[in-house]
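Only one protein chain is missing; all other protein chains are in place.
Let's look at subunit A:
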Amino acid sequence: MKNLELREMILCALFVALVAAGAFIRIPVGSDVFTLQFMFTLLAGLLLGRRLGATAVFVYVLLGLIGVPVFASGGGPGYVLQPTFGYLLGFIVQAWFCGWYSRRLKEISMKSLLLVNVGGMAIVYLFGLSWFYVISNYVIDAPVSLWWVVLYCGILQVVPDFLLCTAAAGIAVKCKTAGVWVENKEIRNIYNVKEA
């Protein structure tokens, strides 16, 4: 992170702003409410690559932890003790993973990116569920079984999250054709961006 160029740094900052805004954009679908936070962290990894993507999400989490209310339910150092904090940690690793794997793909298509996203989703779940389990059992002393956690926080969330993954893949493909795509170690000159 030390050798970030100025424009890379600013690009990260703008994605932090996008992720923060995404946590507040709520789309009511039936009885459920989608927040776009997860989709924006996926896109941060896909569009910015592993280094910038993970940096952006990391800065987002740090911003929330020092007390700026950018998370879906507030912010502050006490957030670490909330059962859902693990998802935020998962987002950082997932952004890195999506950036890393999508740059190794031979061909960027809707299908291949969707696969990358599903991999990222698995990482987020791994962190999110284990954090939820540990915090519930050892910090708030509410003994919940592992199976319960997997069912309510994992399986029941899969469908909406999978839809967000699909949307992110679709948007990333469009962005790639529009030139909004940071290749490894190279930041695209903005004047080459084609109009979408």
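The working rule: contacts are C-beta pairs under 8 Å (C-beta built on N, C-alpha and C of every residue); 3 or more make two chains touch, one makes a residue touch a chain; residues count from 1.
Here is the rule we go by: contacts and distances are computed from a predicted model.
Student: Consult the UniProt record of the chain that does not appear here and report its protein name from "Energy-coupling factor transport system permease protein", "Sulfur carrier protein", "NADH-quinone oxidoreductase subunit H" or "Imidazole glycerol phosphate synthase subunit HisF".
Tutor: The UniProt record for the chain left out of view names it "Energy-coupling factor transport system permease protein".
Student: So that we can see where the missing chain sits, which residues of subunit A does it touch?
Tutor: Residues touching the hidden chain, for subunit A, are 1-2, 4, 6-7, 9-18, 20-21, 24-25, 27, 29-30, 36, 43, 47, 59-60, 62-63, 66-70, 72-79, 81-83, 140-144, 163-164, 166-167, 170-171, 174-175, 178-180, 188-190, 193, 196.
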